[in-house]
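With one protein chain withheld, the remaining protein chains of the complex are depicted in position.
Should a chain be cited, it is by its letter among A, B and C, assigned in written order, with residues numbered from 1 in that chain.
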């Protein structure tokens, strides 16, 4: 054993919102050697108690302000519905907490700007959890672009769809959001990040039939085309009504065509593992949020760990507040275009 | 920030053999917060210098005994060719170092028994790096078996093949080993682990044409059938002569058929990421050994991290010395059967 | 053997244009028991002689009018470049020949209308060769829609791309056409046919960099969104610059999402047959134009056989002249939208 002993201090993190994805934050923090999962918040007391027991958290609350008032807490994850980020994030920043926001940053540009101003004023770290930048397939494409293997990026297509279970069963608030906020946010972030460029023009067509008939008043899908400042073009497909007979809850495919090379990613029906049992056909998650030999893993966990590492080491996260703001700006324009039926310009 | 400060001590690890796979051990240890990568050994001084610089290691040596003589070192990885494990591992155990052996444990049962005896005598931890137990796809199948989703396992097929580049280009010692030691070791471990049972009968057919004609005197392939004590049967395919035009260096597929369910894994041509560039068709590694946002990952890294965690926490690793021994026992029988053309019994 | 003897008469067919796809017409007619491949025409005399020998055709000419002047010929295939259909087709109809036109019907709506008028005036059969309606995967989707298995069709995406070899190597006239005429024509036909509806609005973005730099002045790709009268929406991707390292010359994927079901077709990288040889990675054609046990087959051949059957039996082909006209109307609008940057209405 080393004679040298190092002194390290665990940082204390809180999680506000412990639903399906909130649990990923619990997994990431609870398994991080430098982090103490100090306090968790949810409006659902039963769920809260269950999570607290499973992840060994002593402090629980239904009022996020209690977490913010706790001076021992260094940082918080905000994993509430899309449209409920601003108030919490601003209060957190004002309380001096570093903030990790689930995607999208917010549903208005003003919300984004307000949160960024609050973080800057307090000097806290603010990151939006665009975790596909940690997806090994997406990272692989990014590296190939950076290395020049594909030549200059010309066009990109991204499909990110969910089965109808997501807006009608998994999310209680599907009708108060859209598939653009939920999945388009990832898609747009990938476009900006892979092209390393800004989107300047948007066109989108949406329809509202199937979900509406099911009592969830939100569009079924958006089919979007975006143009980038440097000349690149991308087609984005976001749909919330795929059949629940699909073996995965989502369908995620990406294609990048450069002047010299072409590449394809399939992050859903890749067939790493296919299972057929009396319960039906299913493809288990092997990449997003996994638990192998007792250890949590997957890129959904790794982006959260990255935030923790940045807080601990005082580093800038790989996703900037501006990434969140520009993302929301595009998402707002997509909704506008789908509404008006016309292209929307995003001048720079 | 937490008022509570914890004192942790970094353990010091050495790596003996820093070639292709030795580098994975360097990546795993160098990035582990509880580990100091203290000293590395290789006979190739140029490579050694390069690795030392890249991983920030100050101590290097071409004589592994120097590492074993270093009292500050707690544990070593032995990443030498298959047939060169025994002497080093026994010496390491006698020097009180915990030992992580790359697979296979050794090429004779006697070597395995000797190493196990040495480790038991010294009370050190001994693990064989069957990293597919950390492969999310394999873990997923294991969990489905344990959960009963597949019913009772009946039959299994495992293909684990390499392109001819591996024995002729990647490995300098291909002609002194066989594809059974190199890939059959993984295959047999998966059979034993997934069935949770011992192999009692082995039949194998091998041929030696293509590699021999290339001057590497080792069989081209072994096609093996194994029977397990509880009645299960598995077919194993290990080939070393696939075309180098393949987009991956290996082909890895597994199928498990249970009384109630069927599942399939494809760990090579899964299409998570396919690239087509002037350099040809390639499928980048997204699962075995990756580096995403500056952090090493993948199941090849995670099994090594697990060893480090076990050393740090004084836990038993998920792979036991007996797993290594029984694995080698079966591999020896496969060679015997291929030689004699007859089934070989492995009585228990 | 049957005592009943039937008298059948072989119809005589000519083929105008015997290049890459013209050969498919030769294969289809030469192997059809009810057809005599009577005369073939091409401007390239060397190619013509070669085809004549291979397919056992005695009559060859470099002037298509000779074929039309031949009173014994019942029907002709026109397999000339997109923009050279009208003159030949009108002359053929006026000469009383049934006409099979390769897709697209023509590159202007007026050309289509003129050809249709000529065919109607002469009472000859006129078919456009949208052979994907014979593609078993597309037919399967169509049958599922008709059977109601998918519910009401909501959205569709079609990708039909080629490697850059097609416009720069395979076609001598790539620079005088576009990927929309060449591949968009298939894509748009699939949209109209699968929705059984007309397209009323079109938006497209194109870019012109890579091919232009290679001296072929035609857009690299069009990313198109179309809306149908009944509310359906489709996204269409047509690109001509994919890497030549791809194992197939084209990439063809289709996804249909209905109110009740979702289906996916992959007609290019489906992996029915993958080969890796010293010549590289290639996926052989097993569906479009095949020759198995000496017999030609595949859906590219079957649509042509269908035309022959319709001529022989006096039936209406499964593709109508109006299908050709409406297809061209949409393709023209796609070019217009790409030019103007605005949506184009196609009122009905």
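Here is the rule we go by: a residue touches a chain if its C-beta (ideal position, glycine included) is under 8 Å from a C-beta of that chain, and two chains touch if they have at least 3 such contacts.
In this text the structure is predicted, and so the values were computed from the model without any measurement.
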Legend entry - Hidden-chain contact residue, picked from the options C:114, C:208 or C:274: C:274
Legend entry - Selected from B:245, B:318 or B:346 as touching the chain missing from the view: B:245
Legend entry - Sole residue of C:57, C:150 or C:179 that reaches the chain not shown, by the stated touch rule: C:150
Legend entry - Interface residues of chain B (partner: the chain not displayed): 152, 154-155, 157, 159, 161, 203, 205, 207, 209-210, 220-221, 223, 225, 227, 231, 233-235, 237, 239, 241-243, 245-246, 255, 257, 259-262, 341-343
Inset, instruction - Extract the touching residues of chain A with respect to the undisplayed chain. - result: 242-243, 245-247, 276-281
Legend entry - For chain C, the residues touching the chain missing from this view: 1-12, 33-34, 36, 38, 72, 74, 133-137, 139-141, 144, 149-150, 260-267, 270-279, 284, 286-287, 290, 292-293, 295, 297-299, 302, 306, 318
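Just so we're on the same page, only the chains that are shown with their structure count from here on.
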Inset, instruction - Taking all protein C-alpha atoms shown, work out their mean, then name the chain whose own C-alpha mean is nearest to it. - result: A
Inset, instruction - Using mean C-alpha positions as chain centres, tell me how far chain A is from chain C in Å, no decimals. - result: 43
Inset, instruction - Return the distance between the CA-based centres of chain A and chain B, expressed in whole Å. - result: 35
Legend entry - Length of the line joining the C-alpha centres of chain B and chain C, rounded to whole Å: 52
Inset, instruction - Mind pulling the residue numbers of chain B that touch at least two other chains? - result: 276-279
